[in-house]
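Dropping the structure in here first, questions after.
All protein chains but one are shown in place.
Then we have subunit A:
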């Protein structure tokens, strides 16, 4: 166990959850809950909602552990995707009623801690490089959508452009980004 990389250990814990190992689930929670809570809190921007959401996220993880295919994605990316998608579902569901978007409270963007940055810097270089060739505010919009779950409306407001302009911008930027990422 102790010789495993953190990533292999997480993958192992997920596999054991698929076998209904409750102790493994508890350990997995201990290792990953701070990260996943960070994800739902940042996207939902509401502590009470995030506390409810994180419970549902771990319930999904337990129920869907058998769908994780080791090797396809890194285990922590898979867990983050579960958390992020769950938070986005909540945000999406509340959007129609919440047309007034100017009240979104800002949670300060915490800098990633240096150790984590190190770990993922190699993979991260490519996306960062490709974002850097976009215009700065468009790269920010992509980051805002991914990390903060901003909608087109929110992005348009933050960048002070009409929604249609934002959508056109972003779609063009995504096509450019794709070219760079697959190069």
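Here is the rule we go by: a residue touches a chain if its C-beta (ideal position, glycine included) is under 8 Å from a C-beta of that chain, and two chains touch if they have at least 3 such contacts; residues count from 1.
By definition in this document, contacts and distances are computed from a predicted model.
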When one chain of this assembly is omitted, its UniProt record names it as which of these: "Anti-sigma factor", "Cytochrome-c oxidase", "Phenylalanine--tRNA ligase beta subunit" or "Amino acid ABC transporter permease"? "Anti-sigma factor"
Name every residue on subunit A in touch with the hidden partner chain. 22, 25-26, 29, 33-35, 37-39, 41-42, 51, 54-55, 58-59, 62, 72-74, 76-77, 80-81, 84-85, 88, 91-93, 95-96, 109-113, 116-117, 119-120, 123-124, 126-128, 142-143, 145-147, 149, 151-152, 170-171, 174-175, 177-178, 181-182
